[in-house]
Structure formats: C-alpha cells, structure tokens
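Left out: one protein chain. Kept in place: all the others.
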Amino acid sequence: MPKAPLLAPPGPPTLTFRWDGAPVAACPGDTVASALIAAGELATSRSAKYRRLRGPACLHGGCGTCLVRVDGRPNQRACLTPVREDMVVEPQNTYGGLDPTALVDQIFRRGIDHHHLVVYPRLANQMMQGVARELAGFGELPDAPPEGAAGLFDHVPEVLVIGAGRSGRALAAALAAAGRPPLVVERRAAAALPAAERPARLLAGVGVFACYPQERLWAAASEHPPVLHRLRPRHVVLAVGAHEPTIPLANNDLPGVVSARGLADMLEQTGRRLAARVVVVGEGPRAELLAAGLGAERVAPARVHKLLGARRVKGVQLDDGKILRCDLVALAPDPAPAFELAAQAGAPIRFTGAGFAPVCDPDGRIAAGPAAHPLEAADAQTAPPPPWTLWAVGELAGATTPAEIQASVDRCAAALLRALAESPAPEDSHARA
Amino acid sequence: MTARTFVCRCEDVTLGEVERAIAVGLADVEEIKRYTGLGTGPCQGKECLSALGRLLVARGLVPAAALRPFTARPPVEPVTFGALAAGATGPVAPEDPSR
C-alpha cells in the first residue's frame, strides 16, 4: 500500500532508487533519509533487543538509528547518504513486514534484563544465547571488499576547521577574507552545502574521526573511496556543533519521531516542504523558534503522557488526556555540544546542564588540561604539549541562536587572526603519502 | 506495542533499566554505561550520554560540577579497516612475536 507523502518535492522528482525492492522517487538534493521520509517510509530497521521498528531520527548523522544497507554495504547512515539513480537500499535487522520477532516487545512487557534472562537451566540458557546472537548484530557482512586501492594523504594546514555547518563556514569565510583560508573538513557531501557558501579549500565527505595527541595528529577518513587523511595543523577550530539528545518520553523511539533541528535543516538542504502534521515537543526560546519555523504546534515535554502509534508515530497524548494527531513528532531538546574530539585532544570538559562541553575562553580558545576520566587522565598529563592551538566556535562554544553563533564566530575569527598575525603565513602542504 | 521510554535507542536501554542500575549502587557514568550497555552502540553516546548526565544530576547522585562524560573513544565518525590499512607503514609482519 503506497504511503501518503510527508514532504513535498521542490520540483518534479528526477531520480529513482530501490527501497526494500520497490522504486522510490527522489530529487537531486535528497539524502536517502529525506527521500524515504518524503515517501512516508519511516521505519528502516528493528532494534537489537526489543525488536521495535526504528527509523531516521536525528537527521544529522549522530544517532545511529537510520542505518541501512546501500548497494551491498551494511550500516550506511541514510541521513548522510546522497541519493543516486538506481541505488539499492535495504532495511536491516528485520524479517519482513510480519516479522515474528516483533512479538518480543509484547512478550517482555516489563522489560528484558539481558544479564539475568533465562540463566537457568543450562540447556535453555544455551538456546537463549543462540537466539540472542542471531538477533543481535546489525546488518549482514558486506557483499564485497571496496573496489579500488585505498589512499593516504598527509596535510599540514596552518588552520584546520572541522565542520562546515553554519559556524564553520562563517569562520572559514572570515579567515579567507583576511587572506588566511583554512582547510575545512566536512563529513557531508559537498552537495549538501549551499553552493555560495562552500569554503575554497574543502575536504567534503570526509569525517574527522579522532585526535591522537600522543601522535600529534588528527585523523579523518572517507568510506568510498577508502581514504585516510592525517592532519598536522597549527590551529584547530572545532566547529562540530551539537548533538540532539533524546527526550525521555514514552515511545520516544517510534518511527517518525525526529529531531526538530534535523528536520528544519533537512528541509533547508533539500528544498522540500512539509506536507505533514508535525508536533514539536520542547520548551524554551530555541524550541519556540524551531516550532515557528516548521509551522507546528509545540508542547512542553512535561505535558506529554506518551507518544501514540504502533508502526509509526500517530499522535501525542497529553497528561490531561487530550490527543494531538500528527504524522511526525519533532523533538526540540537543549542541544548537547559535540565535545568528543575536544576531549580526545585533552580539553577540560564540564557539564553544562544540557550536555558536556570543553571549557573555553570568550574567544573560543581551549586550554589544554587533563583528560576527562581519571583512569585515562594520565595520558594528557604525560603527553608533551600539543603542537596546535585548539579553538571552539558556535554551538560547541555554547552559542544556541543564530545571533549567538555569529557573535562567537566573530570573536573567534578576530582572536585567531591576531594569533596568526604574530607568525608569518607558512606554506600549507597536502601530499599523497 | 508496549509503552517504553528510551534513553539509548542503539542498545535499547530504557529509563527503567538505568533506574535499576542506579538502585543497585552504580553511580558512575562509566559503570552505568557498562552495566546497561548505554552508549556502546553505533552512536557511541552521542544521543544518550547527555540524557544520562541530566538524570544523574537531577537525582542528586552526582553534583553537576563533578560530572564527567565517559571516555570519548575513537572513532567518533565511521572509518573502515580498508581506509585505515592505507595508513600502515613499517614491516608487513614482525617476526613471530609470541614469546
């Protein structure tokens, strides 16, 4: 049965890909997730333990529940994968529409304590372990090893900007205007960035996956083609933004429960328009702004009794019994800064009330300090001081509204340019190793 | 469908499971992570860690100023063994290293 479309296309769809065996129409700017949501296909997998239907949620590469099989490769993020003609996309961890494993959720109404599930007798325990093993993994082995030789690149940029979101792009533009264009690394494809704002020196489709202070480098990679990048910058600007954490509400995992911010960004990026009823759950100025942008009704999390629906979200039931019918629920939590790379680099980390963030001065400069956890803290203290200066801008530096983000970029750019002025511009180097 | 409130969807960890871990005396983010599995799935904590942090602070179990995240282990973005293999230098195989 064809599902009602939830997002209207910006123009006539010109692409077709296959989802679970059936054709789906898409537009050139679409990701797999935007095309699927547009088509009303909200569920992409079943969960590991309770076998509940799940689908794209954060729409931002951060939550890990939109993983699908694409052209024989397991666990690809639907929300970051651009649609290509004839692409074959398959759900994972499901056994068809009438999946018998869905009963798990019904049978274990009071939850599954996997540590103490069917421990006795031994024979039953072994059978349970066999079943658990079959149900656990996510996705099947890839069809084939990647084609083509893997590549290795070494970069020695004066300034490395990680992330080409709003703050990363603005900072890169400010530095470029002053004659010091940075190298910008962005995990999304170049096509996902507004053409007019694409930084001059951009590595797109490449994710910075770690900082290794002891080896004095940052590491990044792309998956297709398989390429590893080693980066040894003098300045690193973390413009990695924030994660959209979940809001603990009953049935907050239903397909169609998405991040309000992720949804707004997706609409902007694809040019699609909402053709669905949306309820925003959140409070505070940011949630109000997002709800207004989406043209949606907003309720505070404390008023929500539970989210309704079985195979996808159908509505929000409030504490007073009232039901708000909808096709999508958009969560607008306080964002949690993406502190991970900063922590690996040895930045002191504090709890902000919403999440964790590196401690930085008003310009965004991060002082190196002990690592986050005492057991692994010795590392940062024994490591020699890093050869780079570390900066944070935008949401990572605590900005939440567009105006705050711009102000944070302006301060950081000015301070960074002052620091750069003290030393002559070195030649950047980029080499295939 | 059973009504469940999730803190970590990757590993199917509900609010109730976190509460049980707290009830048996686990109060450290690192140990709650290990006992419940929270944060050990594909997102590696991007969705759930802050929610756990807020819960521990709201319950008065950890003062906000003392709360620390669990170790942010690499990789924070996916990377394949194929791409990583390109970065290997040095001899292909050491002499039989077993002692």
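Should a chain be cited, it is by its letter among A and B, assigned in written order, with residues numbered from 1 in that chain.
In this section, a contact is a pair of C-beta atoms (placed from the backbone, for glycine too) under 8 Å apart; a residue touches a chain by one contact, two chains touch by 3 or more.
As a convention for this text, contacts and distances are computed from a predicted model.
As stated in its UniProt record, the chain not included in the shown complex is "FAD-binding oxidoreductase", which appears among "3-isopropylmalate dehydratase small subunit", "FAD-binding oxidoreductase", "Autoinducer 2 import system permease protein LsrD" or "Cell division protein FtsX".
In the complete complex, the residue from A:215, A:268 or A:361 that touches the missing chain is A:215. The residue from A:117, A:292, A:323 or A:414 that touches the chain not shown here is A:117.
Remark: the omitted chain is touched by one listed residue; of A:25, A:132, A:190 or A:415 this is A:132.
Here one chain is not drawn; of A:141, A:302, A:403 or A:431, the residue touching it is A:141. Not every partner is drawn; the one left out touches chain B at residues 20-21, 23-28, 30-31, 34-35, 40-42, 44, 71, 73-75, 78-82, 84-94, 96-99. For chain A, the residues in touch with the chain missing from this view are 48, 73-75, 113-117, 119-122, 125, 129, 132-134, 136-142, 144-146, 150, 210, 212-215, 217, 219, 223, 226, 228, 230, 374-376, 378-379, 382-383.
Here is the rule we use: only the chains that are shown with their structure count from here on.
Centre-to-centre separation between chain A and chain B, using Cα means, comes to 16 Å. Residues 1-12, 14-17, 20, 30, 35, 37, 41-44, 46-51, 53-55, 57, 64-65, 67-72, 74-80, 82-87 of chain B are the ones that touch chain A when the two sit in their complex. Those residues of chain A that touch chain B in the shared complex are 47-50, 52, 54, 57-58, 62-65, 67, 75, 77, 105-106, 108-109, 111, 113-115, 138, 145-146, 149-152, 187, 207-210, 212, 219-223, 226-228, 230, 243-253, 306, 309-310, 336, 338-341, 343-344, 349-351, 353-356, 371-373, 376, 433.
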